[in-house]
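Before we start, here is the structure in question, set down as structure tokens.
A protein chain is absent from this complex, but the other protein chains hold their places.
Note that the chains are named A, B and C in the order they appear, and that numbering of residues resets to 1 at the start of each chain.
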Amino acid sequence: MEKVLEVKHLKKYFPVKGLFFTKGWVKAVDDISFEIYKGETFGLVGESGCGKTTTGRTILRLIEPTAGEILFEGKNVMELKGDELKWFRRKAQIMFQDPYSSLNPRQTVFEIIMEPVRFHGIEVDDPEEFVVNLLKSVGLNEMHLYRYPHEFSGGQRQRIALARIMALKPEFIVLDEPTSALDVSVQANILNTLKDLQEKHGFTYLFISHDLGVVKYMSHRMGVMYLGKLVEVGPADKIFENPLHPYTQMLLSAIPVPDPEMAKELKAKRKIVRGEPPSPINPPAGCRFHPRCPFAKDVCRKEEPPMVEVEKDHHVACWLYAKS
Amino acid sequence: MPEPILQVRNLTVHFYTYAGIVKAIERVSFDVYRGETFALVGETGCGKSVTSRALTQLIESPGRIVEGEVLYHKEDGTVVDLLKLNEEQIREIRGNEIAYIFQDPHASLDPLYTVGYQIGEAMEVHGKVESIKEGIKKAVDILRSVLIPDPENRVKNYPHELSGGMKQRVVIGIGIANNPKILIADEPTTALDVTVQAQILDLINQLKEKYKATVILITHNLGVVAETADRVAVMYAGKIVEIGSVEQIFKNPLHPYTKGLLKAVPNPMTKIERLEAIPGTVPNLITPPSGCRFHPRCPFATEVCKRKVPELKEMEDGHFVACHLY
Amino acid sequence: MADLKKFLIRRILTFIPTIVGVTIIVFLIAYVIPADPAKAWAGGEKASPEAVERIKERYHLNEPWYDQYWFLIKGLATNTLIDPRTSNPVFDDIKDRFPVTFQLAIIAFTFTILIGIPLGLISALKRNTWIDTLVRIFALIGVSTPVFWLGYLLLFVFFVKFRITNLAGVPPAPPVQITHIPIIDSLLTGNFTLFKQHLARFWLPGFVLGFMGTGVLARFVRNSFLEALSGDYIQFLKAKGVPKLRMYRHALKNALVPIVTVLGLQFGGLLAGTPITETVFALPGMGRYAILSIQNLDFPAVVAITFIYAIIYVTANLVVDILYAVIDPRVRY
Partner (left out) sequence: MQEEYKKSILDKLADKIVYGLGSFISLFKKGWKEKNKSKMEEWRLMLYALNRSPPALIGLFLVILFILVGIFGPRLAHWRYNFFPMLYTKSYDKIILAPPGSKFVLDYYNNTVITFPLGSDHYGRDLLSLILSGARTSFVISIIVISLGVPLGILLGLIAGYYGGKVDELIMRITDMFLAFPALILAIALSAVLPERIQNFISTHEAVQKFVLWLFALDVREAGNLGRLLAVILAMIIVWWPAYARITRGSTLTEKEKLYIEAARAIGLPARTIMFKHILPNIIGPILVYITLDFGGVILMEAGLSFLGLGATPPIADWGRIVYDGAQYFPKAWWLVFYPGLVVMLVALGWNLLGDGLRDILDPKTRRSIEFKVKKSKKEGEANA
């Protein structure tokens, strides 16, 4: 299968400022590697502060990484300049979590969608018709053309954002919690639209979310992040059926399922959920999960576990599965 | 027959805003039984939060409680209408017999006072302790009971020195400080991560058992409802559309909205080919749809739905629905 | 408390670049002086070329800019910068006038606080009533009234018509000096006659100077207090069953942080108003001195005065920062 995106040893540290010098570093993303294949949805899950959003933005070069390589269709994103960078900006897009701040409140829908089109020099015969067609493809219509964002509901705004992205005919879209600010009934709508568009245009998605149910529904493959580290990567089905990393297991057992019987069952065999994620400023040594891990051994406290392939395509970074 | 602790009748709250009168909740009625966990579920703006706050007159201007009764059955058997109490009387009930936990623990605590002070204050204002100083001493025990490690030192912490989960534990601590009869938890875990959410929900359950309290849980998360609630009321656009036990609601949902909602949530434990979305959007409550407020989005809507407001009907034991289909 | 100390040191350190910058601006002001003042200082048009040359020599006016800067800094630091008009070191001249200005500012500040804060609180508690509207209009009139106009108006009423204040001279400083601010010293040493004299001389100019800030402060207190009252934690306090007064106390403490900032800024504003007030009320303070120096092209004095004002301003900001840290535990980080 063709790789659209390859992330190699990506690191992003944010400085913690002291008076004159940097006091320390927030290791938001610390040496993660994964790839995304054409036409698939790669889900990235984790709790707040685990670095999933930073990963998404760094891939698009909205934040400069501290170290590592990002290859987009074989080209090193960090080295792109001029026209090539412009090409990348067109081919790789992002959809944000908060529909209330992702649209400029002073622009009409028409301007919001046409601005990138004009900037990228895409030839359009009739701009109005072009925008109306886009709006229709995401479930809006020509009535909305000259309205301002504040006249729309959250779900509609996400559709406008989607239309803006579609206008550039991208290949790869980072979806950064696109539905977490929306109600469930609206969420289902947006998720279905995203799936339909992927089928029709062959988009590749990086789907970032903290909602395991949504990730399961959307993703073909997925990665689980904890404190800046990728702890488990594999096909979504396999991870849900057979979570390997103790953190993944804990996460899965903590989700409340919308089914009382199943909930009772799960609750009975729920692993004890312990503690809260520590601060990423001074993450624990060794395996970062060890202070909360029920299976922690000596080696976990000292050395970082390597990523190993336990079954086909299913990788995990845990000393339970690796040989030291 | 379970014994009611709270009976809400025809509770109506309007907000007099710039754009017009927002009919936030309209003639909401339900009973809460002693010792149960009663969940109010619904989407943003359906009025669940307003309902919970209206119970103790916690409605700020421009909102106003237009009509209704909230009958509170005290331990000693007397019944009072909470909406008829004056400011001082209701103040004595709030935080004492009926306590709240709000959604956002960051915003709920005053940033300029230590957590010990804030817990102590809650006890002091209800005369449970002589002074706040004494309250701070007792706060140590409370922090311990909400499973905060090292409570002796934590009482001296300011809110910003605690993590989100810890803050919510403090908020819960304030809630249970006076051993309330009813604990109203308004989206207590929405601002928290999944793993922390599980801990907080467990904690609320434990405390409920320990103090024999009744819990009213307000949430939009059906998973949380399935896991913790005994009975559920589903709200849509300011009205209750369905009430029943948690099994009845999840296994045999009657209202088209409840059905749609359940099908729209992806369950991570099952394989779903395609989610079913509810078409349309939530109506604005200034000019709500006539008749049944759900009719513009309802696949089964008929003429009568547009005209007549459906009343709650008991379909099976304790299972009420407000829909013209039945 | 260790936190507080660390915070303070950090804060003081960050003021160093500001002070350095202030000297640079002061220097720039001095540096753009045209060559003519030398002539003026030497005695006007009739001055002999030798005398002018001597003055230029003495004030390094012929040297390159860095030499001039160094001369200026050294002069300020060691108080060897000589005022050509009075032939005194500039800070010596200022030392006599500083207490007058400072005393004026303090009295004005007291007026501002004593009137502004209660007015703001009343306005907030009676939100959207006629009292609120009145305070709002009062605030707008306050910022729109020229200080000199109000000064003359009140002079007309209190001095010309009723003679309730006096305008002549300045009462002496008490024999025992502690703070070197006469009105405070006389209060501290129990010299009430002198205190009364100072008050009689200074209350009207103080009021005029403080008037502008009063309304602004009232409005600001109102808005901050209302903002604090709308916080979620106030709702939670209400849900806790906390009585109203206690709720207000919480809100007030939270509102204090922005109020303190504005007070710091207002103290700076008061200082800026002193030249006009001192001119109207014939007070021999720094502001008046600055105007006279300017009229006489007496630049060493101008430089020194500007510098002093800037130092006071920076110090006021520092005090604000300290108060912040005392009120708000979050600031110490």
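Here is the rule we use: contacts are C-beta pairs under 8 Å (C-beta built on N, C-alpha and C of every residue); 3 or more make two chains touch, one makes a residue touch a chain.
Quick caveat, the model's predicted, so the values are computed rather than measured.
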(request) Return the single residue from A:8, A:38 or A:86 that touches the missing chain. (result) A:86
(request) Out of A:22, A:76 or A:104, point to the residue that touches the absent chain in the complete complex. (result) A:104
(request) Spell out, residue by residue, where the missing chain touches subunit A. (result) 57, 60, 62, 85-86, 89-90, 93-94, 96-98, 101-106, 108, 110, 115-116, 119-120, 145-148, 151, 161, 164, 168
(message) I need the residue numbers on subunit C that touch the omitted chain, in ascending order.
(response) 17-18, 21-22, 24-25, 29-30, 32-34, 36, 136-137, 140-141, 143-149, 152-153, 155-156, 160, 268-269, 271-273, 275-276, 279-280, 287, 290-291, 294-295, 297, 299, 302-303, 305-306, 309-310, 313-314, 317
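We adopt the following convention: only the chains that are shown with their structure count from here on.
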(message) Using mean CA coordinates as chain centres, what's the gap between subunit A and subunit B in Å?
(response) 32
(message) Could you work out how far the Cα centre of subunit A sits from that of subunit C, in whole Å?
(response) 54
(message) Quick check: how many Å separate the C-alpha centres of subunit B and subunit C?
(response) 53
(message) Where in subunit B do residues touch two or more of the other chains?
(response) none
(request) Spell out, as numbers or ranges, the residues of subunit A touching 2 or more other chains. (result) none
(message) Residue numbers of subunit B touching subunit C in their complex, please.
(response) 56, 58, 60, 91-96, 99-100, 102, 104, 107-113, 121-122, 125-126, 158, 160, 171, 174
(request) State the interface residues of subunit A toward subunit B in the complex, per the touch definition above. (result) 47-48, 153, 155-156, 183-189, 191-192, 195, 210, 212-217, 237, 240, 250-263, 266-267, 270, 273, 276-277
(request) Quick one: which bits of subunit C touch subunit B in the complex? Just the residue numbers, please. (result) 231-233, 235-243, 246, 250, 253-254, 327-330, 333
